[in-house]
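Of the protein chains in this complex, all but one are displayed in their positions.
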Amino acid sequence: MELIEKLKTEIISALNLEDIKPEDIDPAAPLFGSGLNLDSVDALELIVILEKNYGIKLVNAEEGKQIFYSLNSMAEYIKKHSSHA
Amino acid sequence: MPDIVITGVGIISAAGTDPEQNIRTFRGNKSPMSRLSGFTSALAEEIPVCEIKMHNNDIAQICGLKKKQNYSRTALLGLYAGREALKQAELSSKTLENTVLISATTVGGMRRTEEYCRDQYQKKQSRLRDINRHDPGDSALVMADLLGTGNIATTINTACSSSLNSIILGARMIRQGLCEAALAGGTDCLCLFTLNGFNSLMILDKNGCRPFDSTRQGLTLGEGAGFVVLESEDHAAKRRKIPLCRLSGWGNTCDAHHMTASSPEGDGAVASMNEALAMSSLKPEQIDYINAHGTGTPNNDLSEGRALEKVFTKVPPVSSTKAVTGHTLGASGGIETVLCILSILHGHIYPNLRYTSPMAELSFKPALSMLSGQKIHHVLTNSFGFGGSNSTLVLSAI
Partner (left out) sequence: MHYINGIGSIGPQEFSGGKYRLSPTAPEFFQARPIDYKTWINPLVLRKFSRIVKMGTVAALMCLKDGGIEKPGAIITGTALGCLENTEGLLKQIFENGEKFLNPTLFISSTHNAIAAHIAIHTACRGYNCTYSQRAISFESALLDGMLQITEKKENNILIGGIDEIIPALLPVLKNLGLQKKKSSSTRGSNWGEGAVFINLSAQKNEHTYAQLAGLRIVSRNCRPDDIVRGMLKSAGLDQNKMLLLTGVNKDRENDKFCHKLAEDFPGSAHARYKHLCGEYFTAASFALSLAASMLKNGIQAESLLRPGPDPDSIMIYNQSRNIHSFILIRKAT
């Protein structure tokens, strides 16, 4: 999926994951707690990606928990809500 | 070890430019929250702040300076409060020569640095005098120079716990005989950097902070300065100066958990409060009032609330004064220490504004209305900073 590949590059860049290659990221795997082991600050960075690149503004950080469960869930959300995905 | 007492206080906040005015604002049960007017920001429309509605030049004039001067707002606020504290303490000129100044700030001269950057961004001529007061240490140098404190001047920056740490260092230096007295506290002003920084963390409450409320969304930024004069009890007695209160104990620990979040069980806060209580040889049930850090963020209030319930079997009257003063960052410890001293002197318990809905996780409720004339012998105050710095003071009536 093009969007998934685009998201992988954006996340690697925004979160400074310089040792991770796009093919290393499993789109279905949880982003937090295991795998990439992202934390609450990374979640805020993902919120910036949503707003800056896809025009979706979240009102509070709590909303991010479900949206960012995995790359797949993030892509689904963007497809539903973005004006310019 | 000599007992440490406080013989002078100085305070300036959005709630008032002296102790009495601050108390009146609390008594009025209203927060001086307003729309930002001191500088331009795209966030001014949606994010209220607790701003001191005074131009730098007016603060300078009150401090006996020329209206047109080059000092940073942080330095001027610190100077204002430091001056008031020294006035009240009435130290001799010989003692002043041997007084250390320990300041605290997180913003420093950032507000002027922002003007420098704005000029650069807009390809205008930027001014060197906008950038040469950037660092936190500048305001202490200005204060020491203008107030005449002759011993060391230094500045602590541990984010929001900074000025409690300054007061603690002042006490320690007096105890070790490194100075006769200490002027200690903190100062911070509003600026684009912190307004935008906290906004990027999504922890600013657009409707004003609601400490310990279950619907709390975040903090409200404020500005101001709070300074105290410390000396040993013997030193005050020798010069027949009646102290305002005693600094009975303190604690400083590190959470070592996360850069911006306190550990959910409040371990660092528990340790800090226990350390302060142990040093003051007080049992938790002897504390009459707690001035909480209580920023109104989901994380802090849960963590601190849990910590309070672990340390105190029965939590005494507790409130966060930040719903009135705003979160003054590096100055918060200094400002809240002054409010606690006023609490001891006049029996005040401050109201915790905008509290309507109790947190399910906690069994205590904060104080909701201003009370005076209470029997306040011992007060505990907390300040917790980014980077997991946890500090606590215990103050006692003489």
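Chains here go by letter, A and B, matching the order in which they are written, and residues are numbered from 1 within each.
Note that a residue touches a chain if its C-beta (ideal position, glycine included) is under 8 Å from a C-beta of that chain, and two chains touch if they have at least 3 such contacts.
As the structure is a prediction and not an experimental result, all values here were calculated from the model.
Q: For the chain that's not shown, point to the residue among B:D18, B:D135, B:E233 or B:E309 touching it.
A: B:D135
Q: From the listed residues B:I62, B:L201, B:L345 or B:L368, report the one that touches the chain absent from this view.
A: Touches the omitted chain: B:L201.
Q: Could you tell me which of B:T154, B:S214, B:N274 or B:N299 touches the chain that is not displayed?
A: B:T154
Q: Go through chain A and note every residue touching the omitted chain.
A: Residues of chain A in touch with the missing chain: 14-19, 36-37, 41, 44-45, 48, 51-52.
Q: Across the whole complex, list the residues on chain B that are touched by the chain not included here.
A: Considering the whole complex, chain B reaches the absent chain at 41-43, 106, 108, 113-114, 117-118, 121, 128, 131-132, 134-138, 140-141, 144, 150-159, 165, 169, 172-173, 176, 192-193, 196-201, 252-260, 267-268, 271, 385-389.
What we mean here is this: only the chains that are shown with their structure count from here on.
Q: For a test of understanding, state which residues of chain A touch chain B in their complex under the given definition.
A: Where chain A meets chain B, its residues are 39-41, 44, 47-48, 60-61.
Q: Of all residues in chain B, which touch chain A in the complex?
A: By the definition above, chain B touches chain A via 200-202, 217, 258-261.
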